[in-house]
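Notes follow once the structure below has been shown.
Shown here: the complex without one of its protein chains, the others still in place.
Per-chain residue numbering starts at 1, and chain names A, B and C are given in the order in which the chains are listed.
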Amino acid sequence: MKLSGVMPPITTPFQDGKLASDKLKSNFRKWNKTGLSGYLVLGSNGEAVYLNEKEKIRAVEISRESIPTSKIMLVGTGMESTEETIRFTNQVAKMGADGALVVTPSYFKGSMKPQILSDHFMAVAESSRIGILIYNVPQYTGINLEPEWVAKLSEHPNIIGVKDSSGNIGQLSEVIHLSRKGFAVFVGSAGVFFPALCVGAAGGILAVANLAPQECVRIQRHFNKGEMRSARALQIQLTPLAKAVTATYGIGGLKLAMDLAGYFGGDPRAPLKRPDRKIEEELKKLLLRLKG
Amino acid sequence: MKLSGVMPPITTPFQDGKLASDKLKSNFRKWNKTGLSGYLVLGSNGEAVYLNEKEKIRAVEISRESIPTSKIMLVGTGMESTEETIRFTNQVAKMGADGALVVTPSYFKGSMKPQILSDHFMAVAESSRIGILIYNVPQYTGINLEPEWVAKLSEHPNIIGVKDSSGNIGQLSEVIHLSRKGFAVFVGSAGVFFPALCVGAAGGILAVANLAPQECVRIQRHFNKGEMRSARALQIQLTPLAKAVTATYGIGGLKLAMDLAGYFGGDPRAPLKRPDRKIEEELKKLLLRLKG
Amino acid sequence: MKLSGVMPPITTPFQDGKLASDKLKSNFRKWNKTGLSGYLVLGSNGEAVYLNEKEKIRAVEISRESIPTSKIMLVGTGMESTEETIRFTNQVAKMGADGALVVTPSYFKGSMKPQILSDHFMAVAESSRIGILIYNVPQYTGINLEPEWVAKLSEHPNIIGVKDSSGNIGQLSEVIHLSRKGFAVFVGSAGVFFPALCVGAAGGILAVANLAPQECVRIQRHFNKGEMRSARALQIQLTPLAKAVTATYGIGGLKLAMDLAGYFGGDPRAPLKRPDRKIEEELKKLLLRLKG
Partner (left out) sequence: MKLSGVMPPITTPFQDGKLASDKLKSNFRKWNKTGLSGYLVLGSNGEAVYLNEKEKIRAVEISRESIPTSKIMLVGTGMESTEETIRFTNQVAKMGADGALVVTPSYFKGSMKPQILSDHFMAVAESSRIGILIYNVPQYTGINLEPEWVAKLSEHPNIIGVKDSSGNIGQLSEVIHLSRKGFAVFVGSAGVFFPALCVGAAGGILAVANLAPQECVRIQRHFNKGEMRSARALQIQLTPLAKAVTATYGIGGLKLAMDLAGYFGGDPRAPLKRPDRKIEEELKKLLLRLKG
């Protein structure tokens, strides 16, 4: 299975505050018909930080049942504690995940020196039954893992890739150049998907792919055929919506936009909120502009 | 019970990677003989982010057994999710906690606008059986709750205080001035304990009080008697050690210094590490200078 | 002459866009009747960055004529270039300045390592005919000079003090404790003037002292007499106005408030602007609340 292409960090649907299994399944039925190469379950956009252990397990079960073996199934398993991360990673491995996305632990920011982070990833990689991908997301963690450190970690055979959501294309470019051949570098910001491909990214794990999967997939297809103009033009069309459902309106905005686009979004968990009517109108316009 | 004085955010002792109940009890026996006014269980320095639910419950049980009713027992109960925070707060309330410290949720930093945070605290306050204190710790969360917002929240009868670990005395001063009478403002940075008292803080929740409780207590006693010079002189003596066991060497340094001072510190959980021999020597010197 | 007390970083008055000598003189006549210990000419609030060399010289001349020898006259002389800083410092020395305030050079932030900054201050101190004070103002320069470095610099006999505008009382406290006896540490943020005095500051160089000199002076007088409650109460009254004329509305707000308080403020230079009517009303209220 080649680690590449477009994957959505899938949202976790709730109804009456509970995990809505049926809604998740129906989303998968729609996503599975698209050109998405796979899925990330329990990522940031999956509100993993708001789920308890049981809910996490359930979300993984449903996903495993719903995702065909032809598509990649990644699961977010990073915790603050190294041991807990290992435990949960092996649990989802047993449940059939193809790979685990491990976020940089970050609560004790001042103590999370590069060597500490490196030791954490090495320990997880050593003990994990499945390959792991590093998840670098400074806007959430307040920590950035420098390209030199990612490159060193890429030497470990069980560290198979990285999702970099810094939005920093210079950094992404260095990661790609410095890390071992075959190391899968995914960009995590849809607004720079096209330039990320230009500098050699394997693909994108993109929030907006939850509701506009084909638009994202098409950018990469055009790029692969050398159709740079078309790829760039699509990127320009995608960017406003991509920003709205992440930086500007967060997961509440993402879920609302999913509802507008024919998927089930629903409400995020508190303290997050569903955006108000005015924002709904704005999201509608952005969707119309993209989908015509 | 008056919310004031010096409280340590107690560390959680581990042996062979497991919660060491006996060690925690023996620490309490020593602390209970000092002038500490109370304790914070499951705070940041308690490595709450590295404990599973069972371990948290066990730490609270042991603490409840060990803390005399004459001293305050606060428990850190803040989670990312509002609902989980309420659930756990009421669980520790049933177990006998006097109050709950609720950290600002912070993973989705961009979405944690003041109103969202305010709604979170209000919801927890409404549903909690015990009083709650707001925990503002920007160096861990990347989020600062402005004085105006803390002041508004202080109007709720069940929001009884705040622990501000920003180290910002101007902010602390405004919080104290703007919030309702009787609202308990604790400083969370030992390096500014004396100036915090000068601007009206009720007390301090101070990591270094884990190993130097009397030194902290004496600063406040001198201050209360109007002995400003003595208070300031003690502060100057305390500051280097206080910085070493927090900002500089983190929880690993704090636990090591506890071992050196006759308490049980032990190792922190990975990815945190016990500092090396060189740092141990430095901590010894700092302790000698203070306790010498 | 003892370096202590309250000094305003005086504003530079303009009329029809030109330096208004008469207005500056009349401001001095009023200030001289107060308990201010001295003045800082060509500080940040003097819009030094908007003045050409001629205007700077003229402002120094007028100030020298207007300031009695019983009061301290400091002049801001820091430039990006070491050589230019030395040249201008000696020029104002010849014109009768008592001391020079030298800001950390900051344009090339990434290159301004502590050793580079230290060499800069040492070079200026070596060549200057008058004593120099270090000016640490991270909110303008993006650079903070750590207490250890200030302390080292304090060993030079011609580096006689520091103005720290970081607002960080812990840092101020360390600077005071670590630097040589007699080194004059001024706080540059009126909102923390009282706690700064508590930790041992020699005085304050405070923007709000341009329009409320006596209120600032009284805080220090109460403090000196051990009247902590009165000092703190005055501080609480001063803080809202102090914040408004610096952080919130900048120099435009400061000058407008001076006009309202009976001094000549006038307009700042573009791109700065005089605040609008609504802000004027707010400033009026803050003044009324302070001055009764």
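To be clear about the criterion, a residue touches a chain if its C-beta (ideal position, glycine included) is under 8 Å from a C-beta of that chain, and two chains touch if they have at least 3 such contacts.
This is a predicted model, so every value here is computed, not measured.
Q: Wait, the hidden chain, what does it touch out of the ones we have here?
A: Within the full complex, the chain left out of view touches A, C.
Q: Of A:2, A:33 or A:177, which sits in contact with the chain we cannot see?
A: A:177
Q: Consider the whole complex, including the chain that is not shown, and state which of C:2, C:94 or C:109 touches that chain.
A: C:109
Q: Pick from C:84, C:126, C:146 or C:281: which residue touches the chain that isn't shown?
A: Of all options in C:84, C:126, C:146 or C:281, contact with the hidden chain holds for C:84.
Q: Hey, which of C:11, C:27 or C:44 is the one touching the hidden chain?
A: C:44
Q: Hey, which chain C residues sit against the chain that's not shown?
A: Missing-chain contacts on chain C: residues 17, 44, 49-50, 52, 80-84, 105, 107-112, 116-117, 119-120, 123, 139-140, 142, 247, 250-252, 269-273.
Q: Can you list where chain A touches the absent chain?
A: 167-170, 173-174, 177, 189, 191-192, 194-195, 198-200, 226, 228, 232, 235-236, 239
One rule holds for everything that comes next: only the chains that are shown with their structure count from here on.
Q: Could you say which residues in chain C touch two or more other chains, in rising order?
A: Residues of chain C touching two or more partner chains: there are none.
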